[in-house]
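One protein chain is absent from this view; the other protein chains keep their places.
Presenting subunit A:
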Amino acid sequence: MKKIFIASALVVASLLPGVASAQTDNVSSADKRPQLSVAVADVPPTLEPAQELSNQGVRITYSMFDTLIRRDFLSSPNGDGSKLVPSLAESWKRIDDRTLEVKLRPNVKFHNGETMTADDVVFTFSPERLTGRDAPLKQGRAYFGVLEKVEAIDPLTVRFTTKTADPILEQRLASWAAWIVNKKDWTEHANGKFPKFPVGTGPFKLAEYKPDESVRLVAFDDYFDGRPTAASVTFRVVPEQATRIAGLVSGEFDIATNIAPDQIQQIDSYPDIEARSVVLANAHVLVYNTENPAIKDKRIRQAMNLAIDRKLLVEALWNGQAVIPKSHQFPEFGALYDEKRTGLVYDPEKARQLLKEAGYKGEEVRYSTRANYYLNALPAAQAIMEMWKAAGINGKLDIVESTDNIPSDVRMVRTWSNSIRYPDPAGGLWNLWGPFGGVQQNKDWLPVAFNKLGEELDRTADTAKRREIFQKMLDIWEDEAPGTILYQPLETYGVRKSVKWQPYNFYYMDLRPYNLTFEAKRS
C-alpha cells in the first residue's frame, strides 16, 4: 500500500509542469492596465475571422481584426446602431451601382509589424482565400459571392466591382467575413488550407491559445485607433452557466457570457456585478413546409400564426425583455422600415374562423424542435402547442436532434433562427427566405412573385423604390405564411460594475478603447 501511495505521488508530481506552464504571463509587470477576464461557454477551434462566424468565434476575433468600414453600434444607445464610419478605410465613394472605391488609412500596422496596403485588402477578398469555388474559407461566398473583382489601384486605393448592382456593398464591407488579414502571414501559414491564427490589425493580438480551454490576447499598442485600455483579455472556457456566474461573483471573471434571463435577478442581487442585456439582431422563427398536405392551405398556416400569443411567451420566458418585431423588418433597416405595419397579430378567434373556412379536420401538425439549441425553444414549443390546441389546431411536439434532416413527407413545422447580418432586407428576409436561403433550398416554400421582387430589390439603388419593393415582399410573406417570427431573443452578460463596456446586438464583443474603460478602483 505504501508503494502505491509513493507511486501515485510520483505520477502526480510528474504532471506538475503541465499545470505550471499554464501560468505563463505575456504582460509586462510595469503595465498598470487591468487584465480583463471573460468566461465563455466555448472558444472556436481557430481564430481565422472568416471561418469562425459562430457566436464563440466573433466574440473573440472582433477585437483582433478590423473591417474597412465599421458599423458604429454605439450610434444608438442600445448598442444596435447601424451608422457606417471609417475604420481601415479613410473614405469611400461610389463610382457606379457596381463599383466602390475605397481609400485606405495610411500607416496602419498589423500585429506582425507589417504595414497594411491595398495588396492585403485585395488578398482578403480574393478567390484564393474567400470567394473562389475552391477557396478554403467556404462560408465566404455566402457574403462576398457578389464580387466580380477587387483591384489595387495604388498602395492605398482599392476598387470593388460586383457582378450586378449591389446597394449594400458598404454594409457587407462593414460586416461578416470582411475582416482584413495580412497577406504575407496568411500565405506563409496556410499550408494548403488556411492558417488557424492569422494576423490582423485589431486592438488585441493573440498571446496564447489552448483548445477548449482559453484564449489569451494582449494589447497591441500600435493600434491605429488608440492604445487599448486593458493590458490583456483572457477568454476562459466555462461550459456551465452556474460556474460562470460563480466565477463572476468570486471575482475570477470580469464578464460572464451566455446568461439565461432567469438568472438576471440573481446577478443583480450582488453589489459589485450586474446583468447587461441586449436584444439581438436575430429572431427565433418557425418554418412551415408549405408543400405538406396537412398545412398546404395557406389559411391553416395563417391560423397557426394568429393563434400564437407572442406577448405571453415574452412575458413568461424572457422576463418581458425579448422584442416582438413588426413582421420580418427591424428598425435598423432605416428608411426601409415601416413603423406602421401591423405585423404579428394574436387573434385566436380569427384563427378558428380561418380553420373552418379551410375545412381543417384536425390533421396532426408536427412541430419539430431541438431541445437545447435555441434558448427557451422547448418551453416556447410546449406553450405554442397549448395555444394551438385552444384555437383548434392539433399540434404534436416532436423533439429532434437536428431539424435539418427531417424527410420532406413528415416535415411540417421546424424551429430556426434568422440572424440579420446587415441592416437591410438583403441581409434578412431576402437572404434567408429567398432562393439561396434554407427555406427555398429545402423546397419548403417556392414563391414566384416574392423571388421576382427580391431580384428587383437586389438591382435597385433608389431607397424609396427599395422600400416599396420590400414592403410588397413582406405582404407576400405574411399572406402566404411560410413561417413566422416568435420574438427577438436577448443576450445577457454578467458584468463587473467597474467595467464600462456596452454589449452590441450581435455577438461581437467590442473591446476597442472607445467601448472599454475601467473605473479607477476595481473591486
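Assume a residue touches a chain if its C-beta (ideal position, glycine included) is under 8 Å from a C-beta of that chain, and two chains touch if they have at least 3 such contacts; residues count from 1.
Criterion: contacts and distances are computed from a predicted model.
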Hidden subunit of the complex - UniProt protein name among "STAS domain-containing protein", "Cysteine desulfurase", "Peptide/nickel transport system permease protein" or "Sulfur oxidation protein SoxY"
"Peptide/nickel transport system permease protein"
Out of A:Q139, A:T157, A:Q321 or A:Q502, point to the residue that touches the absent chain in the complete complex.
A:Q139
Among A:Q265, A:S402, A:T463 or A:T517, which one is in touch with the chain left out?
A:S402
Pick from A:F204, A:W318, A:Y367 or A:W416: which residue touches the chain that isn't shown?
A:W416
Which residue, A:P86, A:G392, A:G437 or A:P513, contacts the hidden chain when the whole complex is considered?
A:G437
If you put the missing chain back, which residues of subunit A would it touch?
1, 4-5, 8-9, 11-12, 15, 18-19, 22-23, 39, 42, 45-46, 53-54, 138-139, 141-142, 193, 196, 210-214, 236-240, 242-244, 246-247, 249-252, 401-402, 404-405, 416-419, 431-432, 436-438, 441-442
